[in-house]
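This report concerns only the one structure given below.
One protein chain is absent from this view; the other protein chains keep their places.
So, chain A:
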């Protein structure tokens, strides 16, 4: 089971939080701070696993994270999940974001938190992995976006007018490494 998914930037500012277990708002913020503290002091060339923080988890839980340019993607998972599988899932999620936002950058996440949530909902549901096939995820997201467009939305239009400041270097990011034969 996945207990929480946190996305925050290099300064610890939350960009998306998704808890699959109830925590009050102030506790959520503490968890973000603690997780940021744990993750941010690690070099980029050390392993991507951390044996949980004190606030979230316990002995059965691990923090599995990936760091892309300005953003940290952190999954808090228990022992029923495969560590390498989750690393790949993060990669799938990020690549999906990249496809849906066409060259995703932190600003996309900042201004379209709701959309990121909708994409995440197609990947993970209630703490369990729902879909790992990127094409399937993108297809479902697109159908729903079309559905939304067909219903009139006068003021929630999504135009990407801001410049790309922190573009992820996706061309350099390797493909899904650990489960090669899947994709």
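Everything that follows uses one rule, which is that contacts are C-beta pairs under 8 Å (C-beta built on N, C-alpha and C of every residue); 3 or more make two chains touch, one makes a residue touch a chain; residues count from 1.
The rule is short, and it goes like this: contacts and distances are computed from a predicted model.
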Chain left out of the displayed complex - its UniProt protein name, from "Neuroplastin-like isoform X2", "AP-3 complex subunit delta-1", "Glutathione S-transferase" or "LLGL scribble cell polarity complex component 2": "AP-3 complex subunit delta-1"
Chain A residues touching the omitted chain (full complex): 1, 14, 16-18, 20, 22, 24-26, 28-29, 43, 45-51, 80, 82-85, 87-88, 110-114, 117-118, 121, 125-133, 136, 140, 143-144, 147-148, 151, 153-156, 177-182
